[in-house]
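There's a structure below that I have some questions on.
One chain of protein is taken out of this complex; the other chains stay put.
Labels run A, B and C following the written order; every chain starts at residue 1.
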């Protein structure tokens, strides 16, 4: 089961976990990204490329399902304005064995960082600035070949 | 923040996530282990060594917090009788950056498999059998040095 | 051939519109040539595309290199390196 969502609403983590667990396998690994509360950001805005975003996320999830024989892969990404502490992204990978679930979870978040068309803008002290891409993200995605 | 719980009650995943997220850092990686529903097990019973279990889990969590500078580490393990689909274990690692959270999460679950005094007994067709330890678990724990 | 251009993030802000329809000359056969042509057409486009190294593209919603062909393209997107997750 692949579940992809790009949404303005808050990410309902219990509901997402219930869906991922419904696949009924041994282990579920998840990663949740939060708007950081510790670096002066007042609001974070996420812009995306409708249509292309969903297709890119689906390709990432399908790649993980095939590579690790997952029973479920979930990617939920929020767009629009957010505040510190809000969930930006939630990914989950369910598999019969934990190593597969854990590796696939890392793959999902690494890949979506480089493959999906999202752009972050941070507002601090009333000034908005686009976030620069990090070379470390390209490196992290690259390790999956 | 380190949170350790060994409990007969069901694992309240939303409540555990809320606690882990309250640390207020960038990313939270989790692993949830479920009683497998696909191999004929009717009930699973978890026995443990009260006192020693909590100490072992605390040592595992403290090791992860020190090694990856985590803002939060959670290990919740259920004991007593369970049925397929129930959560056996939940671990979470919260850190400023995702690589640390993901690695620490894998460490928590790998280490608890070999370091914490739990024993599983499976009941199939009314016959109970103790689960044998897996060499793969020792290998997985060993890779952390 | 009319192409729908779509822009995101600071590329969108600098161009001043999120979308526009353009009719590039037949000699503009790649994304890079399309970008060069647009940059020559207006100062806003020139400013938006000034740092080619920080520009990324998609043709009909597939990510491509700047040297990719735009033959038959209906939609070309230009944007900065992505920063999701």
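The rule is simple: a contact is a pair of C-beta atoms (placed from the backbone, for glycine too) under 8 Å apart; a residue touches a chain by one contact, two chains touch by 3 or more.
For clarity, every value in this text was computed on a predicted model and none was experimentally measured.
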Among the chains presented, those that the missing one touches: B
Selected residue (touches chain absent from view) among B:15, B:66, B:83 or B:131: B:131
Contact footprint on subunit B, counting only the chain that is left out: 33, 46-49, 51-52, 55-56, 77, 88-89, 109, 112-121, 130-134, 137
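FYI, only the chains that are shown with their structure count from here on.
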Central chain (by mean CA position): A
Could you grab the centroid distance between subunit A and subunit B? Build each centroid from C-alpha atoms only and quote it in angstrom. 23
As a quick test, compute the distance in whole Å between the mean CA positions of subunit B and subunit C. 49
Touching two or more other chains - residue numbers and ranges from subunit B: 98
If you look at subunit C, which of its residues touch at least two other chains? 85
